[in-house]
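Data block below; observations after.
One protein chain omitted, others in place.
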Amino acid sequence: MSETKKFLFVNRKAPYGTIYAWESLEVILISAAFEQDVSLVFIDDGVFQIAKGQDTTELGIKNFSPTYNALGDYDVNKIYIEKESLDARGLTVDDLLKLTYEDEDDDWAEKDSIHVVSSAELVDIMDQQDVVLSF
Amino acid sequence: MPMLHTVNKSPFERGALESCIRLAIKGSSVLLIEDGVYGASRGTAASNMVENAMKDLDFYVLGSDLKARGVDENRLIDGITVIDYSGFVKLAVENDKVQAWL
Partner (left out) sequence: MGIEVNGKTLETDEEGYLTNLNEWVPEVAGIMAKLDDTELNENHWEVINFLREYYEEYQIAPAVRVLTKAIGKKLGKDKGNSKYLYELFPYGPGKQACKYAGLPKPTGCV
């Protein structure tokens, strides 16, 4: 693959009730491994995927929330969270995982990957993509 | 006759909790499990509905499902009881009937 495309993954489902969140994460990692330009959006119940403090020990299933911390290593550092979705669920950015990346093109500093945006801003972000994949 | 209702869907995505609250007979118990546990948090788009329903219904939430999802118990609506799996079994035994809202 020589051509780089702008991929947007739209995540709308809570993490454990269905398989969508994990499937999305796997496809995200594969796309990023092929050096595509990947952005993520978390809206609706998708914001629950990156809630901090998840502990699935008592359910006996895999807790994949630590994997979101690896996204920075995969150069996935454009992660947009819809403010309206957070508000409806009584959440703020402090309730989410702190996802960062190391800025290799600039000063190698740790920078935040997460951007809380309004619905209006999200309209523009979605409009700029070549491929939109919805989970 | 009062009975046990279980709800396993997020109130933000499906109408299961809303329908359960609308149709459950007074004095019944509502147990939130799986993605249903998101309905137990304060200060959400669904919390008014649950708080109003608590006048007529007893609400329970499964602790293991809260933990898995990173929902801290201190953010729950006051008056919702956190239970474990044996509490779930006890509720099921105490009630003659169980209805699962899927």
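Going in written order, the chains are labelled A and B, and every chain counts its residues from 1.
Throughout what follows, a residue touches a chain if its C-beta (ideal position, glycine included) is under 8 Å from a C-beta of that chain, and two chains touch if they have at least 3 such contacts.
Not measured: the values here are computed from a predicted model.
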**Request:** Give me the visible chains that the unshown chain touches, in label order.
**Result:** A
**Asked** For subunit A, which residues touch the unseen chain?
**Response** 26, 29-30, 32-35, 62-64, 66-67, 69-70, 73-74
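Here is the rule we use: only the chains that are shown with their structure count from here on.
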**Item:** For subunit A paired with subunit B, centre-to-centre distance based on mean C-alpha positions, whole Å
**Value:** 29
**Asked** If you look only at subunit A, which of its residues touch subunit B in the complex?
**Response** 13-17, 44-45, 48, 51-59, 61, 63, 65, 88-90, 95
**Message:** Give the list of subunit B residues in touch with subunit A in this complex.
**Reply:** 8-10, 12-13, 34-35, 38, 41-45, 47, 63-65, 67-72, 75
